[in-house]
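A single structure is presented below for examination.
Shown here: the complex without one of its protein chains, the others still in place.
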Amino acid sequence: MNLCADQMVLLLAEPGTVASVSFLTADPHESPVAHLAAQTVLNHGQAEEIIALEPDLVVAGRYTTTASKILLRRLGYPVIEVDVPPTFAGVRDAYESLGAVLGRSGQAAMLMDRLEDRFAVLEQRVAGRFLGSVLILDANGFTVGRPSLVDKVLTRIGLTNVAVQLGVGDFGQVTLEAVLLAEPDYMVRMLYRPDAPSLANQTLSHPAIVKFLGGQPMVPVPQSWVSCGGPYLADAAEQVLNAITLKQRLSQP
Amino acid sequence: MTGGAHFEIKDLSVGYGDSLALDRVSLSAKGGGLIGLIGPNGAGKTTLVKAMAGLLPVSHGSIHLDSVPLTSWTQSAKAKKVGYLSQSRTVHWPVTVERLVSLGRIPHRGPWDGVSDCDQDAINRALDFADIDSIRMRAVTTLSGGELARVLLARVLAGEPDAVLADEPVSGLDPGHRLQVLEGLKALAGSGRMVVVVLHDLTLASRFCDRVILLHEGRVEADGTPEAVLVPDALAKVYGIEAVTVSEGPQRAILPWSNI
Partner (left out) sequence: MNNTVTASGEKSSREVRQGLLLGGLAVLVIVLAIISLFVGRLGIGGVADLLAVQGQDPETFRILLIEVRLPRTLLALTVGATLGLSGAVLQGLLRNPLAEPFILGASSSAALGAVIVFYFGVAGGSALATPLGGVAGTMVATSALLFLGGRAQDPLTLILAGVALNALAAALTSLALNLAPSPYAALEIVFWILGSFADRSLDHLVLALPLMGIGWVLLFSTWRALDALSLGEDAAASLGFNLAAIKVRAILGCAFAVGAAVATTGVISFVGLVVPHVLRPFIGYRPSRLLPASFLGGAALMLAADIGVRLIDTQLELKIGVLTALIGTPFFFHLLYVLRRGGR
């Protein structure tokens, strides 16, 4: 019933056992596992839709409509809540517990081990060096600070998060001027429906930023990869590290 | 400075919607004598004066000014030639009296010209005529009804137009100022300008006007000297009143006495 919960379920569950996922999960802009939801019935978080499918288990998130959860429980459906704390250990715990409930502990362990391996590879490439400061920019000047999983990802691959310097919490806004004055070495752009016009997207292509970057593009990362804690964090980390290593190589004489 | 203006109105009809305010009116007017326009409420006096000022669309007939159709006159030439004093006495901003009167000089000034000496003289003469020189620096919104009426008249006269069309210039004025203004307008007309005034007071019309036009239901009921027009039959027909006439030498006072 929830984007992040759905992602976990689709990655862990045996194919064919998933009765329904949220309509958001089927949207490739919103979720990186949209392709896995292709054949599944879509729901809109309404209790009636769930009841009609008579599931054996309902997986919801912390922020799923409380009224729906209460109603479903009262009607006798087992509802478990999934919440991923913003640490790597937390991610592992969450996947392993859900895996146990679904009877797919093996799958959970495999996913988490693979995630750790990929990060280990990245850390080897970085080899303990400090690569520079990064500012992540989302539409409307939003950025990700501390504490957050994204922040931890950056630290693991040798980057400091400028947003922390600017005092941003889990998620917050920074002004254009603050961005320029902080002079980040690299900028990462969260991609989310870049084609639909909005003022929010306009801020990302403000001439001040374009000129500051000297015409270079920001490193693009699809937002769907980082909005939930999970295996796709590794994809995001790889994308950023690859782009930065390339820039560094190109800027060397 | 004596100018002249000659209005030739033929078969004029002006309609507001389906009803005609003026119905085939024909008359000719020029300077030399004060022309009074009288008639009951709704007879069409204001409509006629506005039409002569070129402010109303004409549904039938024609108006010629100095042998040229009124519609062919350019806005600026017409503004210099014809001065129109409206019946409504609203002013919108508390400007000074002198500033308001100076607006009458607009047709004579270019867009960027200030008030020239010639303009100032005309303004001073107008202020004098309307006896408002003593209040020239007061804000117009602080004036009494009578003072404001005189200020608005002065504005029209400041432009020194060859034709003056004044819609009820003396209503609301005290007796002294009524006489003063009408004497002045009569002198103005006598010097060659065309002056048409709309009046309600029959005595003033008979005493000061050299020619009286009586309008009734959009048509000219009578047109001639006051003695010829202001006769009991006409008054009974048009106003539905009986009047008492009092003579003082050659001049007559006509006092509406009772409804018939």
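Going by the order they are written in, the chains are A and B; count residues from 1 in each one.
Everything below uses one rule, namely that a residue touches a chain if its C-beta (ideal position, glycine included) is under 8 Å from a C-beta of that chain, and two chains touch if they have at least 3 such contacts.
If you're wondering where the values come from, they're calculated on a predicted model, not measured in any experiment.
Name every displayed chain that the left-out chain is in contact with.
Across the whole assembly, the hidden chain touches A, B.
With respect to the chain omitted from the figure, which of B:S19, B:S67, B:S134 or B:S258 is a touching residue?
Reading the full complex, the residue touching the unseen chain is B:S134.
Kindly state which of the options B:S19, B:S67 or B:S88 is in contact with the chain not pictured.
Considering all chains, including the one not shown, the answer is B:S88.
For the chain that got dropped from the picture, name the residues of chain B it touches.
Where chain B meets the chain not shown: residues 50, 53-55, 75-76, 78-80, 82-84, 86, 88, 90-96, 98-100, 103-104, 106-107, 111, 120, 124, 133-134, 136-137, 139, 141, 152, 155, 159.
On chain A, what residues meet the omitted chain?
139-141, 173, 175-178, 180-181, 183, 192-193, 196-203, 206-208, 211-212
Methods note: only the chains that are shown with their structure count from here on.
How many angstrom lie between the centres of chain A and chain B, each centre taken as the mean Cα position?
Result: the chain centres lie 84 Å from each other.
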